[in-house]
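Only a single protein chain was left out; the remaining protein chains are all shown in position.
This part shows chain A:
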Amino acid sequence: MSNTLSFDYIVPGDDFTRAGEASSDVKHKLKKIGYDSDAIRRVAIAMYEGEINMVIHAGGGKVHVEISPEKIEMVLSDNGPGIEDVALAMREGYSTAPDKVRALGFGAGMGLPNMKKSTDVMEISTKVGVGTTLHMTVYAKR
């Protein structure tokens, strides 16, 4: 018997009207469980940014979430173009988002830095032309 709940989501590509549905759902589930509110806040930010990134850059992707009393683990994977220079992508203000995305209020180059700040552990595996996988962990108590 394990104390872990797991959920899977598909993030549709190029559909800004549905971006944020997965993070919103996870947030509601965590609230229902009565999870630590700061952890919920951080998970919501990290997952939302991840979803938006997949919509903007990767034509969508998948999200796997595991919730245990100690921590929340998120795995976001896509088959997008990959990140050429991860260090550069991690820099605040750096963005490769197209103008139409900027017009929506995104593409400020805050996504990955926000995710890094909001999580306790963040690992990026990426290969140009193959895709990107992000592992993120938020502990219930920092």
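Simple rule for what comes next: a contact is a pair of C-beta atoms (placed from the backbone, for glycine too) under 8 Å apart; a residue touches a chain by one contact, two chains touch by 3 or more; residues count from 1.
The criterion applied here is as follows: contacts and distances are computed from a predicted model.
One chain of the complex is hidden; its UniProt record names it "DRTGG domain protein", one of "DRTGG domain protein", "Molybdate-binding protein", "Transport permease protein" or "Na+/H+ antiporter subunit C". When the omitted chain is restored, the residue from A:23, A:119 or A:132 that touches it is A:23.
Listed residues A:11, A:30 or A:45: the one in touch with the omitted chain is A:45.
If you put the missing chain back, the residues of chain A touching it would be 16-17, 19-20, 23-24, 27, 41, 44-45, 48-49, 52, 104-111, 114, 117-118.
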